[in-house]
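With one protein chain removed, the remaining protein chains of the complex are shown where they sit.
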Amino acid sequence: MEKMRAARMHDYKQPLVLEEVPVPGPGPTEVLLKVAAVGMCRSDWQLMDGYFKPGVTLTFPYIPGHEIAGHVDRVGADVPQGAGLSEGDLVVVDAGWGDGSCRECHEGNEQLCTGSGGWIGFGPPGGFAEYVTVPYRHLIKVDGDQKPENLAPLTDAGLTPYRGMKKLRAAGKLGSGRTVAVHGIGGLGSYGVQYAKLLGGGATVVALDRSDEKLAVAAEHGADHTINPRDKTLDQVRAELDRLTGRKNIDAILDCAGTESLKLGAALLAPEGGMVSVGLMGTEANFPLFSFVSGERWYSGSFWGNYNDLTEVLALASPGQIHHTVTPIKYEDINEKLEALARGDVVGRQVLVWG
Amino acid sequence: MEKMRAARMHDYKQPLVLEEVPVPGPGPTEVLLKVAAVGMCRSDWQLMDGYFKPGVTLTFPYIPGHEIAGHVDRVGADVPQGAGLSEGDLVVVDAGWGDGSCRECHEGNEQLCTGSGGWIGFGPPGGFAEYVTVPYRHLIKVDGDQKPENLAPLTDAGLTPYRGMKKLRAAGKLGSGRTVAVHGIGGLGSYGVQYAKLLGGGATVVALDRSDEKLAVAAEHGADHTINPRDKTLDQVRAELDRLTGRKNIDAILDCAGTESLKLGAALLAPEGGMVSVGLMGTEANFPLFSFVSGERWYSGSFWGNYNDLTEVLALASPGQIHHTVTPIKYEDINEKLEALARGDVVGRQVLVWG
Amino acid sequence: MEKMRAARMHDYKQPLVLEEVPVPGPGPTEVLLKVAAVGMCRSDWQLMDGYFKPGVTLTFPYIPGHEIAGHVDRVGADVPQGAGLSEGDLVVVDAGWGDGSCRECHEGNEQLCTGSGGWIGFGPPGGFAEYVTVPYRHLIKVDGDQKPENLAPLTDAGLTPYRGMKKLRAAGKLGSGRTVAVHGIGGLGSYGVQYAKLLGGGATVVALDRSDEKLAVAAEHGADHTINPRDKTLDQVRAELDRLTGRKNIDAILDCAGTESLKLGAALLAPEGGMVSVGLMGTEANFPLFSFVSGERWYSGSFWGNYNDLTEVLALASPGQIHHTVTPIKYEDINEKLEALARGDVVGRQVLVWG
Partner (left out) sequence: MEKMRAARMHDYKQPLVLEEVPVPGPGPTEVLLKVAAVGMCRSDWQLMDGYFKPGVTLTFPYIPGHEIAGHVDRVGADVPQGAGLSEGDLVVVDAGWGDGSCRECHEGNEQLCTGSGGWIGFGPPGGFAEYVTVPYRHLIKVDGDQKPENLAPLTDAGLTPYRGMKKLRAAGKLGSGRTVAVHGIGGLGSYGVQYAKLLGGGATVVALDRSDEKLAVAAEHGADHTINPRDKTLDQVRAELDRLTGRKNIDAILDCAGTESLKLGAALLAPEGGMVSVGLMGTEANFPLFSFVSGERWYSGSFWGNYNDLTEVLALASPGQIHHTVTPIKYEDINEKLEALARGDVVGRQVLVWG
């Protein structure tokens, strides 16, 4: 039996074990991928830390990793010709696998499946390995001239803020004369500011983060202004905002951090303003009641992205409309790099690239 | 100078003083109304208690009262003929008076004015008096055969949940196969359940309240099921919901209470579910972050209603599509009845009716 | 080999041939249904007449019939247990079968598939037969105590106007103080008026048809007013509308007829009004340009319904919130009854019921 290298969880709150395991065989409607690149997400570390335990059941040993780009290695017997998948094709993995039975799946939102669906890297074995199997329906073929390390993060870090920004746009919160902020410029936020520009319809784009180094990335990627709220009072942040944008509040916020930034965001949100959460630091979202009621403020979660969202992100990436901030890392360094993620020390996205 | 009776605030946290004061004269574009009926709202008590102090500036002595139906007594000199207002006409007061300069006013949402606008009863003198002056643009003429005590509460208690329910409908949260709940069956909630039925598109309507007497009103007004969560665990409430509706969660919630009910509501909200706040009990809205993100749950404030919302409510009321739960009260009893409101002891709406 | 009776097309513009043919065997992911009832739609006659030739390719001999309720007879080898389908189950057929590859399929709108998808009864063999095979994903199980002849038409006649009315609601055209009309009270329109009531949020419901007999059905099913425009000028229709509703125009129109009624509808449409087409009589939709531009009038097609739409219709039907106007017919009379449909002589829906 063929073997492959894989980084596996043997328990919660333990480093991944780098070991040799059998290469899986694809089921009849699956495809075996040779993983080319796999993004490293703060949620991988949260998975290992037990954050998702209430909602996600794992069987140990378990291979995490959900941002996957790779090449088709072997195609299952019942995969239809019409799928157009051949050995060597470069593909990315649509990570939300619904069971097809619920309302959410029938809306195309398989990532929200309320039936028995799941997500690769949070149930089905993920991509921290040399090979992985994927149902053919969840593969999207891409032009071969794009770099796998740029493609991999698009399936979550590049996808999740895109869906979130679309929610702000659909709610009518973006546009000329408005201010849109991206709060938290980590893996997701560095894409988020680009979507603020692309979908903003002329809105002024502000980036907020407690790291100047990350704010510099935001500025490179199109933020009109950056604010570092570290060690500043609310009034100081408002004054800075006013100086930069001519207004003390913000119409639309994409929060890529969590509890603490949501609190600041709520205080900065304009009447009729909207805030969308994609960040998962902390466990609560707390808002002032009278402000939300009297100003008709609005808050929504946004989760990952669906198949069509991902094709839209890829359609932007293909002609180079998306800028990447990617650091390739080596398989051997995976545990060390996950710890950096946990500490918030990572600028842009770390992507494991197979040699 | 003509005199009138009026109940006035001389300070915060004091009972209203019932006294004789001059009848105001209408400005050139105003109308003097003889108040026929004025609803008593928990927010009147909150105003007296100082809850709105951070946002609302009052000049003492001050006449509260914002749910007003009355008859035209005198029309200002510059009110245009086209307004069609004559002495004796029965009218209701559109309570949100914007300054016409901001984006919100130009959207027709004067109740959200971010300029110098205000609300009658929270700045401009209100209706706890025999007469009140109102800019002609904020009067809506109604059929003379409707009872003023039924009309008065429509301008807030009957309007606010209507706008809230429209937000749930606009967000796609209502419809066949869905469950919609109204949480808190006080003055607003007893209208709210009716709108759940009217706008629900076949959704199952559940009323939640800690008073069985109020739930009985909800059932009369069309709630399919009622649940009293008092002294029940979350699991018990879920089990009761399941038994009644076949599901353990709810797709859409109109919250007419506040901090505590929002907490329960958030725990009952289905994936993709939405919750709208119109109630102002307490000061915070706290939600579980992962649940809101992963299930794309959604929360919005909704504030009072605009002119068009009010005409829609009146269009429902005129042919009797709205049921009222109104208790007429006497001017002399106003302080006693406000205290009952503060305690949460009032079923339906108390309305001061002038003899 | 087992035989069954089937009514088949051998060419365009020919009556169906009633003959004995082999019972089909279900493929591995298919289910063999014993057809209990199959609705007869004007589009069946149009298919035979060649109306759809430009878009739909048939292989003769061909079995039409797309409104199908039946009982599970045999389940294919690879149908998953989770589908919950057993012999004898009463099911209806979701008729739009997408190929799963296009944006429309990934939105859940398989009936709009722009890939290689199709519709049962317009490509894959339909239900004018004793048995039919259906992919398990397109079956929806229903309570056994509902009559198959009532269920069958819900999959098109009861579904199509539902989706159309949802489009009017989503566009903000329905609500209190508005007028909504259903134009053409045939198979679809007799359901349409019910949805106007259910989704209208208090709107006044008007039915328009050139047959008083059909208007009587509309009145029974909840239309507030009915108008027969036959032999009337536009001004006479407007005057009648004014007398009945207090207004000379209409805010929202669901057109269940076609070219001629769209013309009248466009002339009756209010500023900001919207009209949705589901009827296919004639080949053109013609509107006055200045009126549409200056009044921001709006027109949209709406096609059949998707899986979620159908579950919503079934959720209404199950507790009896939908009234049926169904005439059971016999297999032997199928050609005669199709001719009646072509002439417009049918009130409600004719449904072939197997003995």
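Read from first to last, the chains carry the letters A, B and C; within each, the first residue is number 1.
The definition used in the following text is that a residue touches a chain if its C-beta (ideal position, glycine included) is under 8 Å from a C-beta of that chain, and two chains touch if they have at least 3 such contacts.
Nothing here was measured: the structure is a model prediction, and the numbers come from that model.
Asker: Could you tell which one of C:E2, C:D145 or C:E284 touches the chain left off the display?
Answerer: Of the candidates C:E2, C:D145 or C:E284, C:E284 is in touch with the missing chain.
Asker: Among C:M1, C:A77 or C:V293, single out the residue that touches the unshown chain.
Answerer: Selected residue, touching the omitted chain: C:V293.
Asker: In the full complex, which bits of subunit A touch the chain not displayed? Write them out.
Answerer: Against the left-out chain, subunit A lists 166, 169-170, 172, 175-177, 198-199, 201-202, 311-313, 315-316, 321.
Asker: Spell out, residue by residue, where the missing chain touches subunit B.
Answerer: Residues of subunit B in contact with the hidden chain: 82-83, 99-101, 103, 105-108, 116, 137, 306-308, 311.
Asker: Name, in rising order, the residues on subunit C that touch the hidden chain in the full complex.
Answerer: Residues 51-52, 55, 104, 109, 112, 114, 258-259, 262, 270-272, 277-280, 282-303 of subunit C touch the chain that is not shown.
Please note the rule applied: only the chains that are shown with their structure count from here on.
Asker: Taking each chain's centre as the mean of its CA atoms, how far is subunit A from subunit B in angstrom?
Answerer: It comes to 41 Å between the two C-alpha centres.
Asker: Going by the touch rule set out above, which residues of subunit B reach two or more other chains?
Answerer: Not one residue in subunit B touches at least two other chains.
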